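And then chain A:
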Amino acid sequence: MSDEPRKPSEENQPSEPRNPSPQRTQDPGGQGAEAIARTAMNPSPGPAGPAATKQPPEKTPEGAEKSVGASGASDVKTGTAGAAAQSAKPAAKPAAKKAPPPPDPRAVAAKEKADEIKAVLIAKLGASAVVETGAAHFTPMLLIDRGKWSDAVTALRDDPAWDLNYLECMAGTDYPEYIEVVVYLQSTELGHFVCMKTRTPRDGAKVPSLAPIYPVANWEEREIFDLLGVTFTGHPDMRRIMMWEEFEGHPLRKDYSVWD
Partner candidate 1 sequence: MTWTWSNVWHWAAHPLSWPGFVGMLVGAVLVLLLALLVVMYSIYWQRKFIGWIQWRIGPNRVGPWGLFQTVADVLKLLIKEDVIPTGVDRTLFLIAPIFAFVPAFLVLSIIPFSAHHVFTANLGIGVLFYVAVSAITIHGVMLGGWSSNNKWGLIGGMRSAAQMLSYEVPLGMSIVGVVLMAGTLNLNDIVAAQAHTLWYVIPQIVGFVVFIIAGTAEMNRTPFDLPEAESELVAGYHVEYSGFRFAFFMLTEYVYLLAMGGLMATLFLGGWTGPFLPGWLWFAIKVFAFITFQFWLQATMPRMRQDQLMSFSWKVLLPLAMANLVITAVVKALV
Partner candidate 2 sequence: MALTDETDVVRTEEMLLNVGPQHPSTHGVFRMVVKISGETILEAEPVIGYLHRGTEKLAENLQYTQIIPYTDRLDYVSAMLNNYSLVHTVEEALGIAIPDRAEYIRVITMELNRLASHLIFFGTYLLDLGAMTPFLYAFEEREKIIDMFNELCGARITFNYMRIGGVKYDTPPGWLEQVDAFVKRMKGEMVKYRNLVTGNEIFLARVRGVGKYTTEQALGHGMSGINLRCTGYNWDLRKKKPYSIYDRFDWEVPLGKNGDCWDRYILHMEEMEQSLRIVEQALQQIQPGPVLAKVPKLIRVPAGEYYSGIEGTRGELGFYIVSDGKDKPYRLKIRRPSFENLQILPIILKGVPVGDMVAILGSIDPVLGEVGA
């Protein structure tokens, strides 16, 4: 039989249960917030990686900023033992104020495509529709004004040149000042892949619903309503989907705390 019966651990009482709130990074510092707002918009200086399709490996990856390489051991040594790496990096930063790496060609291409779409939308819905364009890591990204949200999406779906007929992913993100609803649209016929976003203030968040256009948005919007508190006007049945009806609060918000 396997090892002798479990020794009653009387000589040391069970360790105090895990502290209730794991070291949760509190709201990212003010400085971090603008950083997100700023960097999320302009092309991310991501290092040039291999194109989506994998070339055979001889093409050595010319990843730009590879920080201190991990030790040669085959296992990945993750975790923050890299105190040494920490100290080395800041030392390097002030030393050489190198220019930000050149924007990645695909990110630039994505930005142009976004501007193209912006032109189409402005032609259809007027200048105020598109607030900003950019590239979310090689996919053209458009920030649409909240009022024109559902019209913009319908316009792009019906436009024969773009024909974005498939809603691939819909998400809500809670930023410090606003909540952002993101939609990734795919044209299965023409192969376009576009990311469209809109913002709504955190309290009293309201966004026109996409459910009449894409039936898949029905449950996605109910989930965003349930977890983030964004009510979608024109949604067939705006109810919580994950939590039970009497649950108050929206768990995915950064300032949500279980205890109060």
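Here is the rule we go by: a contact is a pair of C-beta atoms (placed from the backbone, for glycine too) under 8 Å apart; a residue touches a chain by one contact, two chains touch by 3 or more; residues count from 1.
Basis for inclusion: all candidates are chains of the complex that A comes from, given by their letters.
On a predicted model such as this, the values are computed, not experimentally measured, just so you know.
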* Asked: Looking at this complex, which candidate touches chain A: 1 or 2?
  -> 2
* Asked: Which of the residues in chain A end up touching candidate 2 in this complex?
  -> 22-25, 28, 32, 35-36, 39-40, 44-50, 52-54, 56-57, 59-61, 63, 66-70, 74-82, 85, 136-137, 139, 141, 165-169, 171-174, 182, 184, 188, 191, 193, 195, 214-216, 218-219, 223, 227, 240-244, 251-252
